[in-house]
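Omission of a single protein chain aside, the complex is shown with its protein chains in their original locations.
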Amino acid sequence: VSGKIADSNLADKGRRSYEWASSRMDIVEKIRARNESSQPLTGFRLGFCLHITKETSVLAMAAKSLGADIAICSANPLSAQDDIAAFLYNEGLNVYAWRGETEPEYHQCIRNVLAFKPVIVTDDGGDLHSLAHQQNAKGIEGGTEETTSGVKRLAALERTSMLLYPVIAVNNARTKYLFDNRHGTGQSTLDGILRATGILLAGKNLVVCGYGWVGKGVATRARGMGAIVIVTEVDPIKAIEAKMDGFAVMPMLDAAPAGDIFVTCTGQTCVIRKEHFLKMKDAAILANAGHFDVEIDTKNLYGISSCHPVQINPNIERFDVNGRRLFLLSKGRVVNLVAAEGHPPEVMALSFANQLLSILYIAKNHDKMEIKVHSVPEQIDQDVGSYSLDSMGIRIDQMIEEQERYQHSS
Amino acid sequence: VSGKIADSNLADKGRRSYEWASSRMDIVEKIRARNESSQPLTGFRLGFCLHITKETSVLAMAAKSLGADIAICSANPLSAQDDIAAFLYNEGLNVYAWRGETEPEYHQCIRNVLAFKPVIVTDDGGDLHSLAHQQNAKGIEGGTEETTSGVKRLAALERTSMLLYPVIAVNNARTKYLFDNRHGTGQSTLDGILRATGILLAGKNLVVCGYGWVGKGVATRARGMGAIVIVTEVDPIKAIEAKMDGFAVMPMLDAAPAGDIFVTCTGQTCVIRKEHFLKMKDAAILANAGHFDVEIDTKNLYGISSCHPVQINPNIERFDVNGRRLFLLSKGRVVNLVAAEGHPPEVMALSFANQLLSILYIAKNHDKMEIKVHSVPEQIDQDVGSYSLDSMGIRIDQMIEEQERYQHSS
Amino acid sequence: VSGKIADSNLADKGRRSYEWASSRMDIVEKIRARNESSQPLTGFRLGFCLHITKETSVLAMAAKSLGADIAICSANPLSAQDDIAAFLYNEGLNVYAWRGETEPEYHQCIRNVLAFKPVIVTDDGGDLHSLAHQQNAKGIEGGTEETTSGVKRLAALERTSMLLYPVIAVNNARTKYLFDNRHGTGQSTLDGILRATGILLAGKNLVVCGYGWVGKGVATRARGMGAIVIVTEVDPIKAIEAKMDGFAVMPMLDAAPAGDIFVTCTGQTCVIRKEHFLKMKDAAILANAGHFDVEIDTKNLYGISSCHPVQINPNIERFDVNGRRLFLLSKGRVVNLVAAEGHPPEVMALSFANQLLSILYIAKNHDKMEIKVHSVPEQIDQDVGSYSLDSMGIRIDQMIEEQERYQHSS
Partner (left out) sequence: VSGKIADSNLADKGRRSYEWASSRMDIVEKIRARNESSQPLTGFRLGFCLHITKETSVLAMAAKSLGADIAICSANPLSAQDDIAAFLYNEGLNVYAWRGETEPEYHQCIRNVLAFKPVIVTDDGGDLHSLAHQQNAKGIEGGTEETTSGVKRLAALERTSMLLYPVIAVNNARTKYLFDNRHGTGQSTLDGILRATGILLAGKNLVVCGYGWVGKGVATRARGMGAIVIVTEVDPIKAIEAKMDGFAVMPMLDAAPAGDIFVTCTGQTCVIRKEHFLKMKDAAILANAGHFDVEIDTKNLYGISSCHPVQINPNIERFDVNGRRLFLLSKGRVVNLVAAEGHPPEVMALSFANQLLSILYIAKNHDKMEIKVHSVPEQIDQDVGSYSLDSMGIRIDQMIEEQERYQHSS
């Protein structure tokens, strides 16, 4: 075993975190259990470039127990949990990851994973796929990709006929996209706001900017906590959806003076900007649920504040605008990750169940797979559904013969 | 003006119904108002085969006031409202429709509409399109179709290259399908159950069979009325959706003894059948929200009842099964139409706004339209959204220049 | 058997209604079943002055099968159901009731019940109690009263020491007041609005005037149907409750131009009045959920309408105010009774279970009861709770010995 980690003494702490996550990610455990006897990954070298979290350790340990040899690095220089890295290293994986890698170190870690000569590569963001294509993809029979942005990069390679191995875009599985943003981000965004502020949500006017999946999730959960939700949109049809779902809808300039709390969920830039800051109530709170920190125009907020912002606690800054106090959470960065823990493990379980089954699929079918970006096979999506029901202890109906016939006749 | 109706004395009653519907269908009125000065349908003969309801009269009157000449017949021998027919006839439309047409009369009415030599034909179900294709489609420059089943028939014609004019499938507009089943059927199904029974929904175990759009709508509204909702499904992913949305999920055999009220929303046959009837509680209520009366296996219910069913009121029959009373609503036919009034006018307004804008589109563009089944043009869908917001008195945001740039850059 | 009814041929229709209600009022049936063997009302003559509805027939039939002799009249000249009256007469009760009694006939019917020499009298509104006190209360050992207003009249008698027999105020049982207004009126008010109008509630701004039990019920159910609810109040603490429960709160003058639907639930007069009518949107709908038709100032509405109101259907009138259409439901009378069926049978079951157990209590304890207005004995309230759980098929926990001790120690 080779590798580089921060501190192997953290392995035991990492194990406890792994065991806790494992208890919330029963789907992955069930997939492992049903495949363990046949050891379908025996002889396969896997290269992982993933956020080194307790959830990832569940995926990695499952793959290992199905026979795989694994090398793993971090998908972001800042996101590795050192205790998890130590635990995995201790378990015999080749781990190249520690919190706070420099940029060159980060890339060296990815190169180390490629040097391991993986047969299947699993990536989150596309850096591993990209480096493999630049340097040496020989021996790689297939890959998977977790994110939209990674899939975009691979699709660009495909368009120019430069893609070198088949890749499954886990991102597009229904068992992923129907749940992660709406349920995962919906809950964890409120969790982040509560951890940062401790305020009461009941009776507050909470403005949700954007009514896509994330906005729908945040709006639904905020109403569930007793808030009076106002939605802003630029798309007429989404605006009607919001209204029909029972939310007030208005332009941002009208919402600005009404809101107690603002949450941006648009993927757009400058959604809350100077003209809005100037109309807000004293003591309003601003948070962003979007991936990038561009939705709240923080530069402008710094500009119009009459003094330096005051750091109330690690996740709250106070700005003084025309004698009114505005409170910005997490510097406008994605609040569920910065102030809370991002996606709950149950949501990651759906995603990683797709990953694990996709890896198994590639192990079995790589000979027959066309070199392109594949959707997750429908059967895998359905299987993840079934495993998930099973792990929740839910049974459902089967169509009877008469129903099969009826369906095909119409 | 030519036509055949039941009783012209009903015209005034029909006018009051029209005016009431018009007050709930402001979207259609707004489209009319914005186009009235240019009279864009002048010179166009329109043939309508639609359910003759107060909502349809709003569409017809709008088309007329934009310049059209109109002939109209009923899309179903039993669905015409005689007062509405009288009102439209009185307003100068060529109306061939009365409640209780015989089958030959029904087809004669359609032929009368075709004899009117329409340039644009608007259908609900495909009977008018079908007859036009069999007999004489000369002079028809384009058409629209309201329903899924009508679109299927047209698609079959297209596949065999027998389609004779371009048709817009109104059915597929987002402003239709996002709202009609979930919000329209969701509410009106409960409305039908309440009108039939007058029971309290709060605290009842209400079993929703099927978690598609209709099932989602019924489940959401039933919970909103205080019921404890149980969902049954055959699809694992929909089952997880239901669970994540906060509903209990179980097989029908487990739900049968738990439910106080059962609502089928599947589009399938024999969803509730003998094995389930035999396990139900005394005094359980059975209703169907699906299009066809096959979801509850009523034949079997009649068979296992120990005596003739007792007609409690026009919409409730009581069956005695093993000493327990089961109450079947509306003979298992679609309960929102039989026991209540079907889709609310606001939902029809979204659909008919798409119809009216599609007719205007064909009037303007028929020369350039390919002969095929067209989706509703995206611009029309967006416009219906905008008109709808306008009619609800809602304003929304516009993207600023910086946002347009950002969107295109990423 | 003596009596006067409209038409004995209606008995069979009445029986079917009774059987249906009985199936929804299992609590009352359970009380009957548990007491039937001992026939505790044998020898007791009961006098009932109640609304002659299917629900009342369930109470009356239960009392009869426990041994009672019964005479019954209607608590309102207009509320008797003739089929139910026929059914009860057919079953051997002395029934003096028909729909459309004149005022003298109404009082004669009550006198007929008193002439029957009842030992226990059960009243709804206090007219029977009042006449008994004026004429001849000899032989009456106790009574029950269903309503607040009846209890007020009895309390006045008690204060002046003129009360002649003990009365149990069923109105004050927790199993009544916790459920009837909130759940019964909450649902049936929306039911009335839907039966009258057929409109879509989702996405509508629905203004609830007053946040007492009825207002809470209407607001909760309206939100459950997808409406955006606005509450108006005059009491600051109730206003905060509404806000904390997630509803927008504002003065009526601000709500007037925002609302699509208005529902008064205050018990107050002139809650919606000229200044509000003048600010409303075109096509707004006005309904009253309160007992008296004073909450919407209809006189003024007639006054400011530019023409005679137009009767759209039996429950909708259109007024034209400054070029805008306002739609008044049920002439401002209580919409759940006029346009729908009032309280659902399950809610009446809770009330009548208290009635039946109170009658049994008086039959057993009248010797020991002080002559005053009694609350429903706590044990009866608890028993109704237990019977109710039983009828819903719900089991709950019992305190264990250790918990009994803990409770008494602290």
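As written, the chain order gives the labels A, B and C, with residue 1 at the start of each chain.
Operating definition for what follows: a residue touches a chain if its C-beta (ideal position, glycine included) is under 8 Å from a C-beta of that chain, and two chains touch if they have at least 3 such contacts.
These numbers were taken from a predicted model, which means no experiment stands behind them.
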| item | value |
| --- | --- |
| Chain not shown: contacting residue from B:R223, B:H276, B:R318 or B:H343 | B:R223 |
| Residue among A:V1, A:A33 or A:A283 touching the omitted chain | A:A283 |
| Sole residue of A:G3, A:P166, A:G332 or A:P345 that reaches the chain not shown, by the stated touch rule | A:P345 |
| For chain A, residues in touch with the removed chain | 16-17, 19-20, 23-24, 26, 183-184, 186-187, 191, 194-195, 198-203, 220-221, 223-226, 281-283, 310-313, 316, 318, 325, 327, 340-341, 344-347, 392-393 |
| Interface with the undisplayed chain - residues on chain C | 174-175, 178-179, 183, 232-237, 239-241, 243-244, 249-252, 254, 268-271, 294, 381-382, 385-386, 388-389, 392, 394-400, 402-403, 406-407 |
| Touching residues on chain B - with respect to the absent chain | 202-203, 223, 226-228, 240, 243-248 |
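One rule holds in what follows: only the chains that are shown with their structure count from here on.
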| item | value |
| --- | --- |
| Chain separated most widely from chain A, comparing mean CA positions | C |
| Inter-centroid spacing, chain C versus chain A (mean Cα positions, whole Å) | 53 |
| Residues within chain A bordering two or more other chains | 240, 243-244 |
